[in-house]
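The block underneath contains the structure these notes are about, expressed in structure tokens.
As you look at this complex, bear in mind that one protein chain is not there, while each of the others sits in place.
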Amino acid sequence: MKQNSVVSLKDINFKYSNEVILNNISLDIYDKEFITLLGPSGCGKTTTLRIIAGFETPQSGEVYFEGEKVNDVPPHKRSVNTVFQKYALFPHLNVYDNVAFGLKLKKMPKSEIEKAVKQMLAVVDLKGYEKRPVRSLSGGQQQRVAIARALVCDPKVVLLDEPLGALDLKLRKDMQIELKQLQQKTQKTFVYVTHDQEEALTMSDRVCVMNNGVIAQVGTPEDIYNEPANAFVADFIGEANIINGIMLEDCKVRLLGVDLDCVDNGFEKNQPVDVVIRPEDVEVTAPDQAKLNGVVEDVIFKGVHFEISVKCNNCLWLIHSTVAQKVGDTIGMRIDPYNIHIMEKMFLNPTNDIITDVYYSDKENNTTTILLEGVEVTIPDAYFEEGKKIKIVLPPEALYIAGDGVGHLDEVYIESVIWKGEHNEIILESDERKWIMQSDIDEQVATYVPLCFDFGKAEISEV
Amino acid sequence: MKKLSSKIYFIIIMAFLYLPIIYLIAYSFNDGKTSVWKGFTLKWYTALFNDAQIMNSLYNTLIIAVLASVIATILGTAAAIGIYNFKGGVRSAIQNVSNFPIINPEIVTGVSLMLLFTFAGVMMGFEMGFWTVLLAHIGFCTPYVILNVTPRIRQMDPALYEAALDLGCSPVQAFFKVVLHELMPGIFSGFLISFTYSLDDFVITYFTRGSRFQTLPVQIYTMTHQRINPKANALSALLFIVIIAVLIISNLASRRKSKEAAR
Partner (left out) sequence: MKSKRPAIPYLGWMLVFTIVPLLMVIYFAFTDERGQFSLEPFKNASVYSEVFLYSLGIALISTVICLVLAYPLAYSVSRCSQRAQSTIIMLLMVPMWMNFLLRIYAWVLILQNYGPLDMILNLFGVDVTLIGNSGAVIVGMVYEFLPFMILPIHAVMTKIEPSLIEAAQDLGCNGFHVFTKVIFPLSVPGVISGVTMVFVPTASTFLVAQYLGGTQFMIGDVIERVFQSDHNTGSAIAVVLMIVILGFLVVMNRFGDKEAVAG
């Protein structure tokens, strides 16, 4: 497949004033495909697009266009065109002049420009709008002008930066289909950026899921949905029950105290894993016909199916079923082995171990102070001699986000927030390391928060 | 203004603002030099038009205003774009220095420029006159252009510039084909403010004009300083008519424009 890749990104790193936006990204974009960069805001998808367009230059790594390195080629000399988020139509020009803008710069003969513009306006269903000022158009019409303006230049690759974001739901759905048809008709490569997973799955040949400046998974929509690479992808694409499990042996996983058969192997014995089960893959049975039992907490009719919340061993499950259940009833939940997806934990140190020297200690007040990333952190009700090496084991529930804004570590980055049935599992990144935290509150990913430790829940020992 | 009291108050303030001007204009038709009415005449107007010095001052004022505002507009627009691309502390430091002529008392700006031009003149062998006045006017006009253009830059969607590059413009082409249109309202109002301030400036011109160069405001000073001069009344009347005419024309133009926009 290497031969027909139009755009190739190799080991791209991009920082913006010391903040890592893209961390070693490599991606091949093939000719004539519709590829979507999908991810939450702040994941680096728009930056990736802007690097392809030439608006940003990566600090390291190469951008290839049809095999040629284009890092230093300015945007106006690249054979790519962009459809901007809020269209970026030139307000002082009418529809015709907006679409003809790029062709005029190419010094094409006037008659040819006219022919090309007319043709393109017909393609996007805007025949007869030539003389209209762009401000007088509706959002959907402006969108079409923006698409026509990019396509008329006949670029190899069309870049689309959340182009449907400003439209209302109904129009959005229509435009999704239209864009897909347009891509097939024009046989161009479309690189599409969105945070809407449904949009990505509907339109794309391939989806590239991004998170925190890295690519989490690339694949066809089916692959991404059915075989998510990790808990983040599973959580972001569609709905999923993500539960902590332990791999007992090949094809056997322990989940909420119940041993289940699965089809995955190759894990270590007793390795903690994330178990992903799609809500539609849970079959509701009589309690005695399934290993997992739960109590129905809530039933919502969603048009095609019922969305059922079931409490099972303190863990809230989401089940899609065509049959309604009664709230308060106990039901059985059966899952076929091949519908149980086992994945490696995204975070391997579940107890946030800190091994460090005692920096300062105070016998009188019974406290010990350590240096954590250059900040003095005092542990109350614990005394260890100065200079001794100690190990602090902080379970995820010992971490919390300071409500008053003053934490032990300020400016800690929220990398991911995943609902694990009972509580959120939040992965945080400070200057030197990552932390895992448990919380009942939903936090916004890609933001900075002050992090606090509750040493009362910690286990501290000398080593 | 529904209440009678506020209506009356409004009329009193308007009378306070307008009666002196009306009085000034009325006495431009008085056939006599004192405040006693001696009959209608147009002789002060004839005298005004026949005064070569005044006509020359008018000419100087217009030339200076046109040149200063055009140069200040170009200099200020470029500066506004450049300054916008500086970051944080450096940018606000530059802006503070740039705004200094606006907040500094005019007379201090005037004497400081006089010092500069006197000493530069001694060193390089020139005398204050047309050129020094022009430089001084560009100096106090440019900050106003920057103040008017900068908000337009801030409001402009940066994607417009990028879209132009994306469609094949070089950075310079993108500026002239797209950015300039977006900044135009700010550039235009900066130009207008510069033009009117330059036309009306007395203090800074007074200190930088040397001994011979005259502009209309300086001419008005020599005409009215410690004496009564009915020619000044005639000049006031003419200026007032010009002001009213300009306001009416610009008002009609903007009304037509907003009507067009509504359509």
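Each chain gets a letter, A and B, in the order it is written, and its residues are counted from 1.
Here, a residue touches a chain if its C-beta (ideal position, glycine included) is under 8 Å from a C-beta of that chain, and two chains touch if they have at least 3 such contacts.
Model, not experiment: these values are computed from the prediction.
Participant: In the intact complex, which of the presented chains make contact with the chain not displayed?
Facilitator: B
Participant: Which one touches the absent chain: B:47, B:62, B:184 or B:203?
Facilitator: Missing-chain contact among the listed residues: B:203.
Participant: Out of B:47, B:62 or B:78, point to the residue that touches the absent chain in the complete complex.
Facilitator: Spelled out, the listed residue whose C-beta touches the missing chain is B:78.
Participant: Of the residues in chain B, which ones touch the absent chain?
Facilitator: Chain B touches the missing chain through residues 1-3, 6, 9-10, 13-14, 16-18, 20-21, 23-24, 27, 34-36, 75-76, 78-79, 81-83, 85-86, 94, 97-98, 100-101, 103-109, 111-116, 119, 135-136, 138-139, 142, 146, 158, 161, 171, 174-175, 179, 196, 200, 202-203, 216-217, 220-221, 224-226, 228, 232-233, 235-236, 239-240, 243-244, 247, 251.
The rule is simple: only the chains that are shown with their structure count from here on.
Participant: Using mean CA coordinates as chain centres, what's the chain A-chain B distance in Å?
Facilitator: Each chain reduced to its C-alpha mean, chain A and chain B end up 56 Å apart.
Participant: Flag every residue of chain B that touches chain A in the complex, lowest number first.
Facilitator: Residues of chain B touching chain A: 157, 159-160, 162-170, 173-174, 177-178, 181-182.
Participant: Using the touch definition from the top, list the residues of chain A that touch chain B in their complex.
Facilitator: 53-55, 74-76, 80-82, 84-86, 88-92, 101-102, 105-106, 149-150, 153
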